[in-house]
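Omission of a single protein chain aside, the complex is shown with its protein chains in their original locations.
We call the chains A, B, C and D, going by the order they appear; numbering starts again at 1 in every chain.
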Amino acid sequence: MSFLNIIRRRLGFLILVVVGVSLITFAISHMIPGDPARLIAGERASDEIVAHIRETLRLDRPLWEQYAHYAEDLLHGDLGTSIRTGRPVADDIIAFFPATLELVVAALLFAVAVGVPLGVMSAVWRDRPVDHLVRTIAVTGISTPAFWLGLLIILCFYGRLHWLPAGGRIDQLIDPPRAITRFYLIDALMTGNGAAFLSSLTHIILPALTLGFVHVGVVARQIRSAMLDQLNEDYVRTAKAGGLSRWRVVLGHALPNALIPSVTVLGLAFGDLLYGAVLTETVFAWPGMGSYVVASIQALDFPAVMGFTIVVSFAYVLVNLAVDLVYLALDPRITEIG
Amino acid sequence: MTAARKVLDIRDLTIEFPVYGGAVRALDGITLSVGAGEIVGIVGESGCGKSVTAMLSLRLLPDGRYRVLNGDISLLGHDVLAAPEADLARLRGGQAAMVFQEPLTALNPTRRIGRQMIEVIRRHRPIDQAGARALAIRLLGDMRIADPAEVLERYPFELSGGMRQRVLIALAFSSDPAIVIADEPTTALDVTVQRQVMSLLRRRARQSNAAILFITHDMGLVSQYTDRVYVMYAGRVVETGATGSVLAAPAHPYTRALLQGLPDHAVAKAMLPAIPGNVPDLRHPPAGCGFAGRCAHAVARCSERPPLAPLDGEEGREAACWFASIQDHAP
Amino acid sequence: MADPTLASAVAARPARALFDWRYLAYRLRRSPLTIVGLAMILTVLVAIVLVPQVLPLEPNTVNLRARLAPPSAAHWFGTDEVGRDIFTRTIYGGRISVSIGFFVVILSGTVGSTIGGLSGVIGGRLDTIVMRLMDVLLSVPSLVLTMALAAALGPSLWNAMLAIALVRVPAYVRLARGQTLTIREAAYVKAARTFGARPWQILRWHVAANALPPIIVQATLDLGATILMASALSFIGLGAQPPAAEWGAMIAVARNYILDQWWYSAFPGAAILFTAIGFNLFGDGLRDLVDPKQKVR
Amino acid sequence: ATAKDVLVIGKSADPQTLDPAVTMDNNDWTITYPAYQRLVRYKTENGKGSTSVEGELATGWTVSPDNLTWDFKLKPGNSFADGTPVDAAAVKFSFERLFALKQGPSEAFPEGTVVTAVDPMTVRFQLKTPFAPFLYTLANDGAAIVDPKVMEHQTGSDQAQGWLSGHTAGSGPYQLTSWEKGQSIVLEPNPKYAGAKPAFSKVIVKFVAEASARRLQLEQGDLDIAESLPGDQLDALRKEGAGKGLVVEDYPSFLVTYLYLNNKRPPLDKPEVRQAIVDAVDDGGIIDGIMLGKAKPMTGPIPDGMWGADPALKPAAHDPAAAKALLKKAGVGSLKLNFLLSNKDPNWEPIALAVQANMAEVGGTVSLENIANATFRERLGKGDFDIAIGNWSPDFSDPYMFMNYWFDSTKQGLSGNRSFYSNPKVDELVRKAATLPNQAERTKLYQQAQKIVIADAAYVYLFQWNREVAMRSDVKGYVYNPMLEQIYNLGEMSKTK
Partner (left out) sequence: MTEAGIDSPLSVQDLTVRFPVGRNWLGRPTGHAHALNGIDFALERGETLGIVGESGCGKSTLAQVLTGLVKPSGGTVRFGSSPGAEAAPLQIVFQDPNSSLDPRMRVWRIITEPVFLHRRVPANELRALAQSLAAQVGLRPEHVDRYPHEFSGGQRQRIAIARALAADPSIVILDEPTSALDISVQAQILNLLVDLQRRRGLTYLFISHDVSVIRHVADRVAVMYLGQIVELGRAADVLDHPRHPYTRLLLEAVPRIGQSVDDEAAIDARELPSNRRLPAGCFFRERCPFAAAGCEQPQVLEPTADAAAHPVRCHRSREGALAP
């Protein structure tokens, strides 16, 4: 029942988000000085040509009318046509978004895989050298400019060591796996395409490492503080008084409970990861939405920017819905989320 | 009272917690023992060191957070302060069990009761899952829990406070302990439920001839449920003896003042004979008698520390006061 | 004790305005990383404030003859593609970055906390509306929002700062509101309400002081984050504009030289790292100190 | 390293749209140019790209005496990738589509041109007014002949614009077979191509945004050609290249960099002040210091190598003293100017800084405004600047691209005359030159106009670029044509291994 409740509430919120986000981005993108028509026409185009393009793009209409058109299309699931590429925005999103998502998920997995053990050690040995070391690593991660780190990593692992490829999602000479989920790694596995899998795997390692490193810190920090909270709880004392060994208490009781509040933080981290992905993508020539959005903003491509913002916000809300549900599944105490 | 065998024996224990601005002398030379099958109470005000005593008896305080300055603890023949962690882990929840104050937080909130009980049971008994489960059901049944099998499937938050405390007591008795340390097990409960829980605890202990170290700040409970009592004040034991006689005829001025200050038997709205002042700051423990600053009878000698000395007239009665004498405290 | 004689009125100086400084100092001594963070912050501050006073430095002097010179006695950090001294530019970049940090944090912190505090104290429908609005704002990917805002306002340092500040406001609204809701449940606020306190009085007398420590901690952590974000914006060309010596903008150019002139990107990058680590370490430590849960009695 | 029959080109950005009637971007033309054919093409003479044209789809053409009617005879045997023959109807379709869409590329073609298919192999262009450069515009990417069958992909009334933005439908040597957005484009030979069979079975165009990464990939042999590398990196490559199997070639290009001086805004409305800026700017210093010598000073508006340039002209001298004197004479006490630039070209910023320093020497204060390219353009169009910087390259090989665009007062603003220059005499000269068929006569008129505009100091002509192309040394057959930047003659290229 409460699962349903949460889903309903989130879906209601989703409508709000779509309306809000589309309004905000619409307003912002029309605040941007500059004329997209001029951009498409090319610098030297005559005013007449520019006017013609404005007309075909409805840019000459009043703002509210433009928005109304946009909203109407949106209701039909149509995100409009990109000014810059002349393709439906939805097509571009399908082309670019999965790559970003794949990268973000990989980075998140990396961050969790490394961050959780670090956080646990840090909490268990609080104020000991291990703790200091972990906190230093965590803070360094959080403080590293991803764009800079990416350059260094390429230089090192590709330039000097030649260990791993430095750009793209897959080797050019290998055909990408048949698109099912559009996550290359998963698609390659599902279609049993070993070469594609290996190639995608080697391609994703460096960017995921770069992006994930920042969040190792976020995760370790969060786990540490949640673990400290849990280790202070009475039930830990009870478990110890029941004769359970230290690690059984830490890993069996405290850690699962510490993970519960951390799920929310991971949900939030997802948003930050999308942010970081943009910078990482450029550096690693990762064909995700990062460079697309930057280019769209620079080209004043309103439909593209709005479409992307809406889709990403959508994804964000959905992720948070998932987080809520996971939370609910993990924590029996919560019967409703207010 | 001479107990046949001492299950818990604390000798002259002094510990402190390093804190901001010095160190808190939480226990200042306490000596305390619990005999087999005996129910011993520790009574005292908040912060006098009751919980520290209990926790330290199983060495449950986090290592490195406290310093033992003096003394030792012997639990069922083990030197608690020196024993390896593995030995203690075997002892904990086995021969020596604990029941805590706050039953809601004392259970892992995200685990079903059954899983928590079975985990501890199997830690101490070589039985399989089903056996442990059957045992858990029996233990809960002993605690007069109506539908034990169903309770095993519940989460702690789905139980009432009294139920949770009964679960904890059942758990404490799961491996036939020789001693159960109960740290204010009923403070969070209502009086009606408190009575039930206390009676269950006592009856269960008597059944298996387990000793109980019962910690409380409620004189009434001490009186009703313990054989012998230690009165603590500011990290020290100020008086001990058979419960009935200590409460009827307190020997230490603190015990006396405390009992007189209770409104129970005073004339309505009359001024109560209150103890002036406040509990001393344990970062600067008084050199002499800890109660001297608030004692109506304090004299120069009280700046020397009085030892816990046997009193004439009654076996097992001891008090830490230069002028201790057994006086009838007229309610 | 109960002796109300005026004769014994000796003014005892208490020490608990916002933070208990002596207590903090005590805890600080046991937290080496916090001290390291503090030292790093101080180093940065001293460098950006004092170095230009002591050394006659000019961040924008072009010297095409000395372009792309490696680090040397004359140019400690080497020179860039038009022969400007990278050490000087790194120092001046610190001025920009640190000012951005403070500006953004102070602006978004005050605006956000005020909104959040009021919303929390007043509650009801207003609170619901404010929070839904913030939820929507938080759902917009902050990157797109910042970038779009920066682009809309026109790429400049000032606008980038405004954009970042705007984007960070909801976080403070949430934090301040959360704090307020907790404080609102505290018995002293209930007491104040029984005395007939109005919402703004509760905010002024009780919420402001009590909610401040976590907000300050958040702000300290945000200083690091903001500096990173600003440099990222500059890196993609939406922030500081030349010839301003901003770290991100410097790296944006320097990345083209990373293979042959390592020093060009290394020093501004290290400067960002150093400064952000400083603020994050310090903020992290501060959080531990202020967090009541973690206080050892 | 890549296989012998595969060419991998590293680009800095994904193409935007591949519709030849829409795209105005050289970056897109890398794909479109080899995928389509045009009526005429630039010649290759002695292995070098030339600015004169020859027939590609056309075998020949005739012009009516009044310079208004052009008839083109088509070569038989050409067909599109799907087998549709290239005939007059296809040509007519392509141009009508171009004019109907009325996007940027249509700009080059004279207004009101009517295209008719005289017979299946003859197509006629009827111009409204004589337009001397017409023949050259037909070699533009925009003049690509598109398979009329694309209309099957039309949605709404978009003239199949949506479909063509991501596909090719031409008769050129290559066709697009896959486009992983943001990642790579694969071109494969067009089986119906009438010319010689191309050497590569695959041309992969990869997008690598980071210049340093592109260079690394080139060095490691993951790329055969790396585009848009910054000058310093090219230098480094040149130095270490030989050992690594790399070559970096220099070619003189028609890409010029110059400064717009807003002739309408005081104090720049005074020719003395403009001349003072011309004198103050150290062109040579910029070329040496920033362009690392890989550019050539401009003597006037028409770059060297384009007919119509006046060989007698000398580059403007760096003369701060003269500049100061001029300023004094103009009565400008403190000269405060803003300098608009964008991040479009990484060289602009250092150039701007150098100009700033140069102006400081003569007592002028120049404040830099580096803004987003879109805003930059916007403000250029509105004339909201004092000094601005720009790059220019011709769309077709005719001095018209410089003289008429830059100085005709009707083209003021973004379309070409970005200094907002206006001189009736010059207007008259360049307009006349645009109508005459005779090249010698036109040269005379253009040279006359050049003298005037140089004296008026309408712009600061800085330099024309050397185009440097970095590729693996086993890539053979590449011909650089200054009119075809970022375009590769893929049909004729090959690799040795």
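Following the convention adopted for this analysis, a contact is a pair of C-beta atoms (placed from the backbone, for glycine too) under 8 Å apart; a residue touches a chain by one contact, two chains touch by 3 or more.
Predicted model only: the values in this text are computed from it and were never measured.
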Review point. Just one of C:R27, C:H206, C:R255 or C:R287 touches the chain that is missing; which is it?
Key: C:H206
**Study point:** Option from B:Q116, B:Q194 or B:T240 whose C-beta touches the chain left out
**Key:** B:Q194
**Study point:** Where the missing chain touches chain B, by residue
**Key:** 45-47, 144, 160, 162-163, 190-196, 198-200, 202-203, 217-221, 223-225, 244, 247-248, 257-259, 261-264, 266, 268-269, 271-276, 278-279, 294, 331
Exercise for review: Over the whole complex, note the residues of chain C touching the chain we left out.
Suggested key: 1-6, 8-12, 14, 16-18, 186-188, 190-198, 201, 205-206, 209-210
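In this text, only the chains that are shown with their structure count from here on.
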Exercise for review: Using the touch definition up top, find the fewest steps from chain B to chain D.
Suggested key: 2
Practice item. Pick the chain whose C-alpha centre of mass, unweighted, sits closest to the average of all protein C-alpha coordinates shown. Key: A
Review point. With chain centres defined as C-alpha means, what is the inter-centre distance between chain A and chain B in Å?
Key: 54
Revision key, fill the gap. Taking each chain's centre as the mean of its CA atoms, chain B sits from chain C at a distance in Å of 49
Revision key, fill the gap. Between chain A and chain C, the Cα-mean centres are separated in Å by 24
Study note, to complete from the structure: Where chain B touches two or more other chains simultaneously, the residues are none
Exercise for review: Enumerate the residues of chain D that touch no fewer than two other chains.
Suggested key: 210, 212, 216, 372, 375
Review point. Can you list every touching chain pair?
Key: A-B, A-C, A-D, B-C, C-D
Point to revise | Interface residues, chain B side, partner chain A - complex | key: 55, 58, 60, 85, 89-94, 97-98, 100, 102, 105-111, 119-120, 123-124, 155, 157, 168, 171
Revision key, fill the gap. Per the touch rule above, chain C residues touching chain A in the complex are 30-33, 37, 132-133, 135-145, 147-149, 151-154, 224-225, 228, 231-232, 235-236, 248, 251, 255, 258-259, 265, 269, 272-273, 276-277, 279-281, 284, 293-294
Point to revise | Complex contact set, residues of chain A against chain D | key: 32-36, 38-47, 49, 52-53, 81, 84-88, 92, 95-96, 99, 151, 154-155, 158-159, 162, 165-170, 172-173, 176, 282-288, 291-292, 295, 298-300
